[in-house]
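Only one protein chain is missing from this complex, and each of the others stays in its spot.
Note that the chains are named A, B, C, D and E in the order they appear, and that numbering of residues resets to 1 at the start of each chain.
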Amino acid sequence: MVEFLSILIIKTLVVFAVSMLIVAYSTWIERKVLGHVQLRHGPTRVGFHGLLQPIADGIKGFFKEEVVPDNADKPVFILAPIISIAAALSLLVIIPFGDSVTIMGHKITLYLTDLDIGILYVLGISTIGSYGVMLGGWSSGNKYGVLGGLRASAQMISYELSMALAVISVVMVSGTLSLVGIVEQQAGLWNIVKQPLAFFIFIVCGLAELNRTPFDMPEAEAELACGYNVEYSSMKFALFFMAEYAHMFVFSAMVTTLFLGGWHGPLLPGPVWFFIKTFALIFFCVWERSTFPRYRYDEVMELGWKVLLPAGLLNILLTGLWMVIFNI
Amino acid sequence: MDKPDYVINVSSRRPEKGKYLLPLFKGLKYTLQNFFTKPITIQYPQERREVRDRWRGLHRLKVDDQGKLKCVACGLCAKICPPQAITIVPYEEEGQTRYPKEFIIDEIRCIFCGFCQEACPKDAIELTKVYDYVDYHREDFIFDIEKLKHPERFVFTGK
Amino acid sequence: MAEGKTLTLNMGPHHPATHGVLRIVLELDGEVIVKATPHVGQLHRGIEKIAEGMNFQQVIPLTDRLDYTAASLNNLGYCLAVEKLLGIEVPKRAQYIRVIMGELARIMGHHLWLGSHALDIGAMTVVFYTFRDREMIMNINEEASGYRLTPSYLRVGGLAKDITPDFIKFVRDFVKWFPTAIDGYHTLLTDNIIWRKRTMGVGKVSAEDAVNFGFTGPSLRGSGVPYDLRKVRPYSSYDDFDFQVPVGEVGDVYDRYLVRMEEFKQSINIIDQAIENLPEGPVNVDNPWVANPDLGAVMEDISALIRRFKIQCEGPHAPEGEVYASVEGSKGELGFYLVGDGSEHPYRMKIRSPCYILTSALPKMIVGHMIADVIAIIGSIDIVLGEIDR
Amino acid sequence: MELIMLLLCGGFAIVTSLMVIFAKNTIHSALWMVASFFFMAVLYLLLRAEFIAILQIIVYAGAIMMFIIYAIMMLNIRQEEGEKAPVRKSKVVGVVALLVLFLELLVVAVNKGVLAMHGPITDQLMQKYGQIAVLSNFLFSDYLLAFELASILLTAGVVGAVVLAKQKQ
Amino acid sequence: MENAKIAETVKGKFGDAVLAEQECCDDLQLVIKAEALLDVMRFLHDDEQLAFDLLIDVLSIDNSQRRRKPRFEVVYVLVSTTHLHRLLVKVPVADELEVPEVPTVTGIWHAAMWAEREVYDLMGIRFADHPDLRRILTWDGFEGHPLRKEFPVEGKDFDKKWDPDTIEVL
Partner (left out) sequence: MVAYQNLYMALAVVLFIIGAIGAITRRNAIVVFMCIEIMLGAVNLLFITFSRANQSLDGIFMVLFVMAVAAAEAAVGLAIFILMYRKKGTINVESFNLMKW
């Protein structure tokens, strides 16, 4: 029991530390990649090629002056970023970084827990994360914030659906809801080959859930002047910021797990493959941000309900037919 | 309305239908290409770009071979200056050439149009290549003769 | 919806997408605009009033600060008006260089428009590419006049100085490079489905409406009216050049975008012709009442010295009379109405700013659209607050 | 262990539910509601119904409350019940009646054990196949009709909502 | 159409309303009576041969320092996008009026909406029946009309001390 607990605690700490590091450095990746795409350098001053920039930013974020607007709903205003970051962090629990290793005679699995209902957990908790965005927008007592919060909630509700549909077809192929199970099932053939349409839908919906360009309605700095986090500053803003990037990391990890075969890959050890795939997806997130314009709010809704939802349903239908015909 | 022959209709270029995904990937490819090019920005103040010869920066009052100001305090520059940033107090001694007792340029008022340089009949004032003078107080931007003689002292070094 | 259930949203003056200090009070039903009231004047500097106390040469740096994105074109409009009032014509070489500077300024203006328009719609990278190319024009400005954004290069009666060989080299480099850059912009935007969705069918203005609203420039041509002052009333030797006027059909944001993108190409075309056929000769009029005698003459000739004093102190004296001269600015018809009363000051200078009139039509254009469209429309008519507020 | 969790979560569930009623601000009510659902989900977990627990979070916290908060934000209701309306007699009667009912039910609940008719689903079965597998087996055989009816109901709900909320042109 | 022919057409239709006809460099300027302004403008806009469909600008001149009568003049710059000719229409504002006033042309060209507001704001000439005649470039409650010749170039109260808290002149 003690052994089990101590392994668990060490594992939790390691996962937390690694994940926070990745979150911090995905901001660096974002700025660096955007910079180079835009013919700039990105951060260069703090550390070698700005490598210490995330840390400097973090320190700055935590020590800046806190501002709470007068007509803000103070408890909710403080609660919102906490919800955001808490949801993002609790998603880290079920990411399968790798299979298992044996250290000093103990067989240690490289994931914190393998839930029976892993995928449902991801879907459920990620909706909770959107509460942070909604409430943050509403509680700041700013009209731009309210509009951002409204957009966020509408968008999250719409895209959650198509995302779930994309996941369902993966589950149909895999026959399990457990993330580890899904990865193990992909040992031979990755799901992206079996489910290209679902992969596409999942990526699009994931970007929408992440509030990233081209779906960054809730922030839309050009129209809503940063939307839901317009009144946030210092620590609370830093929490939102971290939550955003933590979500990005979780999204990349989810795509890796569901479609890209998780830790599977030749030659290199499992976790390395996992991180390669994850970082490639993080790079993709930044890359597409630098390229695409922003959708309009109603067009986002239209895309979600009129294109992705039918496509998801069709995909499930096709998958079902395929499974029936070939009797899998 | 009949259109003249020099008109070209750009609306023929409008892609009304189709072309959904391919242009997106083309755009991605273009940005990726640029990702691998060298950044064009300059790491100021470590790197500084060389400005062209006609650059209109801080003013310099030129001196002649004997180290005397070329300026004769005729007041043309003060007259032409659109924001009226130049103040000249002339000083005349018996039998001597006219020279300015005070020559003050308010570098905050100044818009660096270069009219003073153009107006000067003695080629006594010029705009140098110093473009990044910074200071803390407004008073520091009011340049007298001493400061105007050596504007290169005010190049920003990053400290 | 029941009455009083609209949301009043104050967009600007500190809003990233209003291109300056424009303030629009929007009334929203959900995200749809019911009513819009633009408020301008936050940048009012009274240039017209200040100009009344200055002589004709001194006004030139002021005009730079109207539409600061395309400064040389403002110089050009003003100089043409004064020259028309004085009844002088500048030499051919000066006219050609003015055309080059003007067209470069137009490209600069369009660069800023494209960059910020794309940024408003969310394509954040285009602005950096346009600024990369804008930098080249800035360098040309710098080579010619010594300043990058507000060159103040033109003078009444000609130019400040003749151009240098480097200037020609820079312009040629730019002409050679720029078409590939335009292709890059097209790659990123024109066919992009998101860009099309955001711009097509948004902010439609029919040809009749556009004329009635007083649109000029690319916004008018986007609605299908082929009115371009460079062709209609050629000034500054524009009739020497062979170029075309792009015209749209639908009059939405996308058409105005296409028109401006095509204007890039036409401007490059004009610059190419002008730089290749640049005539030799002086760049200032040979008129003792206008042209500044050069320094060499001043040193030797007492009459030149006196003339220099006279011209620098007072500048040209305008005859009594009124004149309206206009140029095709990067935003539309930029007109100067000058009243001379025989003195060295403009008695009255009225600037006809295209953006001002364009903005007045904004409420009509954005009602019924969504917030996101507001910024697309503001971007598409390309307003510069320095010119609106003067 | 289970008792502590039960008492804690049950207590919190009661407190949060009370806060739903007493909170002045509608959004605060809704937030307390979300919290209440969370504690209920924990209770389900204690009852070994993980699937229902996660469903509770997805459906209630994720969808229904999201809808509600969206509606509140859209209608911008902050302090709606402003004016102090007189307390109606019928309401007092209702509350008293409810309290009586409460006592009765409580007596029943505390004293009377449920008949332990052992059904077919043993813990061993659950352990062996996993809860989801067992659930889905039954859902798509014995309860298929009900399942289909539920989907029709949901479709009808969606259509009804769209028709109702659509603004007349 | 040639300038001369435009003048002829307008004079033929509104003989006594046209007070003068002068050349401004290469543009034609017609001086029209304020009373007949609306009719003339409507004719200029509607007539097929003239078709001045684009109102470029409305501006005003304060003649108080060049000793001309009347004090205020309003100038309209008109362009035809079909026939490509240009016309300046000048309207003298009667001196007798306490508040100088001319009729509005917003009913004919929407472009006049803000152009006239600007003239009202900066020169203080009212446009009768203008639907939305408010100050535009200066703020609400601004006193005086900056482009009038008696208005100081530096602005009012420019040299007085003011209280930074209340922004009031001491």
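As a convention for this text, a contact is a pair of C-beta atoms (placed from the backbone, for glycine too) under 8 Å apart; a residue touches a chain by one contact, two chains touch by 3 or more.
What you see is a predicted model; the values in this text were computed from it and never measured.
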| item | value |
| --- | --- |
| Residue numbers in chain D that touch the chain omitted from display | 2-3, 6-7, 10, 13-14, 17-18, 20-21, 26, 29-30, 33, 36-37, 40, 43-44, 47-49, 51-52, 55-56, 59-60, 63-64, 67-68, 71-72, 74-75, 77, 80-81, 85, 91, 94-95, 98-99, 101-102, 105-106, 109-111, 113-123, 134-135, 138-139, 143, 146, 150-151, 153-154, 156-158, 160-165, 167 |
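One rule holds in what follows: only the chains that are shown with their structure count from here on.
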| item | value |
| --- | --- |
| Chain whose Cα centroid lies at the greatest distance from that of chain C | D |
| Two chains sharing the most C-beta contacts | B-C |
| Gap in Å, rounded to a whole number, between the CA centres of chain D and chain C | 64 |
| Separation of chain A from chain E, taking each centre as the mean of its C-alpha atoms, in whole Å | 61 |
| Chain B, residues touching no fewer than two other chains | 1, 24, 27, 30-31, 34, 40 |
| Contacts with two or more other chains, residues of chain C listed in rising order | 7, 125, 129, 132, 188, 192, 194, 225 |
| Of all residues in chain C, those that touch chain A in their complex | 7, 9-10, 15-17, 31, 118-125, 128-129, 132, 188-189, 192, 194-195, 197-198, 370-375 |
| Touch list for chain A against partner chain C, complex | 34, 37-40, 143-144, 147, 213-214, 216, 220-225, 289-299 |
| Residues of chain B defined as touching chain A within the complex | 24, 27-28, 30-32, 34-37, 39-41, 43 |
